[in-house]
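Before we start, here is the structure in question, set down as structure tokens.
With one protein chain held back, the other chains of the complex are shown just where they sit.
All chains are identified by letter, namely A, B and C, in their written order; residue positions are counted from 1 within each chain.
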Amino acid sequence: MKMTRLIVTAADRQWCEAAAAAMVGFGTSVIACGVEIAVERELAPQETPDGRPGVAILAFAVSGKELEEQIPRRAGQCILTCPTTALYAGLIGGPSVYPKRVPLGKTLRYFGDGNQISKQIWSTGLGEGEPTETEATRYWRVPVMDGEFVCEHDCGRTEAIGGGNFILLGRSIETVVTACRAAVAAIAPLSGVITPFPGGATRSGSKVGSKYASLFASTNEGFCPSLRELTKTELPSGTKAVLEIVLDGASFDAIAEAIAAGVVAACEAVGGDGLTGITAGNYGGKLGRHHFHLHDLMTGREA
Amino acid sequence: MKMTRLIVTAADRQWCEAAAAAMVGFGTSVIACGVEIAVERELAPQETPDGRPGVAILAFAVSGKELEEQIPRRAGQCILTCPTTALYAGLIGGPSVYPKRVPLGKTLRYFGDGNQISKQIWSTGLGEGEPTETEATRYWRVPVMDGEFVCEHDCGRTEAIGGGNFILLGRSIETVVTACRAAVAAIAPLSGVITPFPGGATRSGSKVGSKYASLFASTNEGFCPSLRELTKTELPSGTKAVLEIVLDGASFDAIAEAIAAGVVAACEAVGGDGLTGITAGNYGGKLGRHHFHLHDLMTGREA
Amino acid sequence: MKMTRLIVTAADRQWCEAAAAAMVGFGTSVIACGVEIAVERELAPQETPDGRPGVAILAFAVSGKELEEQIPRRAGQCILTCPTTALYAGLIGGPSVYPKRVPLGKTLRYFGDGNQISKQIWSTGLGEGEPTETEATRYWRVPVMDGEFVCEHDCGRTEAIGGGNFILLGRSIETVVTACRAAVAAIAPLSGVITPFPGGATRSGSKVGSKYASLFASTNEGFCPSLRELTKTELPSGTKAVLEIVLDGASFDAIAEAIAAGVVAACEAVGGDGLTGITAGNYGGKLGRHHFHLHDLMTGREA
Partner (left out) sequence: MKMTRLIVTAADRQWCEAAAAAMVGFGTSVIACGVEIAVERELAPQETPDGRPGVAILAFAVSGKELEEQIPRRAGQCILTCPTTALYAGLIGGPSVYPKRVPLGKTLRYFGDGNQISKQIWSTGLGEGEPTETEATRYWRVPVMDGEFVCEHDCGRTEAIGGGNFILLGRSIETVVTACRAAVAAIAPLSGVITPFPGGATRSGSKVGSKYASLFASTNEGFCPSLRELTKTELPSGTKAVLEIVLDGASFDAIAEAIAAGVVAACEAVGGDGLTGITAGNYGGKLGRHHFHLHDLMTGREA
């Protein structure tokens, strides 16, 4: 997986959230949506390049080319359009640090129809990293009806990891929902990781393949409580509902830390009375290169 | 424009909002996003087919074919995946009322990999209309990890109108934002109309065409305060910022009513001190068949 | 019980909600808080006296005197202080309609230190009722740092009913929470009724009296799952958790309609698998004059 990180700021928190919600919507699956994209976390004014309220967004795709197409298209519809917003690179570093680049203002500037202006700033010193050598950062100022849309020229992209997951099994859907929301709340403040499904979780656990030739994936019968009698179930006795939390992260460690925090919070929220088990999907071993072993993650945490 | 209306329900308001936010995200433009799609309004449990908290969504596209592709794809990623949700037609009536249909469960059922079940109900009596003759409504029950995803077979689609708009011109961006938010708040409870841009408004007013051959649209210099000295401006003296509210609606009347409500609320919010004018974009007369004449709308309202 | 209804407006929805949250906070019990007070519902700009976004608030107290003390004190701390807000009577009608009055601007105007200005308007024609005869409505304009605080002189008060309730019993706390939230969502859009506890529900069901002489009320052992073995329980077998929804309303009918809507929504949300029963607290017959018979309410609904 390839990943980039964007920072959106606005004059107030309300525009910032509206822009971010549009930007990350319909972004749950690299296959059907092009990108998996979600808010990483809110940024206070003192954490953003322009001192205004902001939000950090992480986006993942299966190829750099896909990121390079999807990000400017989404930004053009959801950030350029949204009153008072600005758009910055969230991975700090020029081509010497991140040679592969995702275009931002590089593409969006043309909306200015020749009236756009470029500005170069040589010292960045912003954000949570530093370029290894001093490179100019280029910003575009595109005339729009509320003044100017300020947009950084481009943003680095980097290798990352998709599809980390853990699965909560419980005695009722209500119990699993409570556990699931506690897990998502524990993951929310962590850096370098997102849970791209609606509300952070999904119920449509899938297996690779289907009896219908054209379908890439279909329901994973072994995890469907309503099919317990009809299939070879993988559900412990008493399991009435199952939810899966899927994570994309900047690194193996970021995902591992998030899974550990989520599992602990899920258990604290409903206790042994509510959950019948926690597991992880490995999709029959057919997908993915990385494996997160829940037992190791949790015992590692206690060591 | 072609339009359909969907109802999403969930076990609680929080899942309902998460599903809806994903479903309508990245849905600001029929050209770049395929659909213009937004929440029409919240539905109380007593207003939904299954008595649970819900939300109504309107989606618009330039062709029926586009709706028929976009809606099942978005629903498959954003509703099927989201815990506890169900999906229903929001236009009440079978093929005898709406002969053109958008597939919902008709497509999504295959995720069940043969385990899906169909159910027909002959009397509907739900929602805000009635079929002219009794037709069976077909629902699909697709096994998923939290139980079953209930999804109506399909939904009618109908002719509708896109691109209604009005433009607020003011003495500062802060003033125009306040007026704009009051207008959006006035439009929010109305039926049959959406404002698909982030937060309901846009600053990237555009003209058709560009000096760059590949661009369909570019910034409308006449409405850009920063280009006042460089172009033939259309801005009254003292205008520092401009925002546009774009509306899609089920009918001319729905849009006209929304514009009238929005204009009144904008004026009440900031008064003559804040706004320097209100106008409407006609894109050089190059786009659209319908014209909303603000003066007629407002005087009609007082008559 | 005595009741009044207030309308708070502001330049935007965000200030409106901030003012309302402060105004209704710490307002769950007439005994410990002086008033039971909560948001009745949001008002669109076209529903408010000044055409701005608004909110309607209902407040209940055991005596008119208590209302007359509490409301201006709370309004002075929570509305007068809050940027851009205005405060209006929510019961339409002067002394000829509502002879008993709760002071608003009548008290708050003195903050102006002599600089306040009074304004009389003879025709109201606003809101959802009409005075039986034309009476002047008096408004105060109090100079503050953001301009002027506009505040109606006073507001009528009327007889009302407190302490309507229904109690949800279920197989797990998570199940009862889901049912409870669906009930609260069904009650939210209804006029003339509020659920004043946090989130609309309470778990601290009480009986009148206590073994500690100074306590007016204490936990109702018969409804505590953890005391099942130690007391004469009133819990059906399998009940692990119980929540109560308490309602105050403008009339018996308003409360009855809300209970019926809430009970239906609770049942739809979790079904017979989740709830073990629904009942109502009558506090040993020691409190209250009105009785809502759930069975009658529900069968009446189906008739």
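We adopt the following convention: a residue touches a chain if its C-beta (ideal position, glycine included) is under 8 Å from a C-beta of that chain, and two chains touch if they have at least 3 such contacts.
Since we're looking at a predicted model, the values are computed, not measured.
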* For the chain left off this view, which of C:V24, C:V193 or C:L247 is in contact with it? -> C:V24
* Structure fact -> Contact with the hidden chain, among A:D12, A:E135 or A:E234, goes to A:D12
* **Residue touching the undisplayed chain, where the options are C:M1, C:L104, C:V177 or C:A280** => C:V177
* At which residues does chain A meet the chain that is not included here? -> 11-13, 44-46, 50-53, 178, 181-182, 185-186, 188-189, 261, 264-265, 267-270
* **Touching residues on chain B - with respect to the absent chain** => 14, 171-172, 174-175, 177-178, 270, 273-274
* **Residues belonging to chain C that touch the chain removed from view** => 11, 14-15, 18-19, 21-29, 32-33, 73-74, 76-78, 80-84, 110-115, 142-149, 167, 173-174, 176-177, 180-181, 197-206, 210-212, 215, 217-221, 223-227, 230, 240-244
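What we mean here is this: only the chains that are shown with their structure count from here on.
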* Comparing centres built from CA atoms, which chain ends up most distant from chain B? -> C
* **Central chain (by mean CA position)** => B
* Let me have the rounded angstrom distance from the C-alpha centre of chain A over to the C-alpha centre of chain C, please. => 40
* Asked: Once you find the CA centre of chain A and the CA centre of chain B, what distance in Å lies between them?
  -> 26
* To do: Two or more other chains in contact with one residue: find those residues in chain A.
  => 14, 174, 177
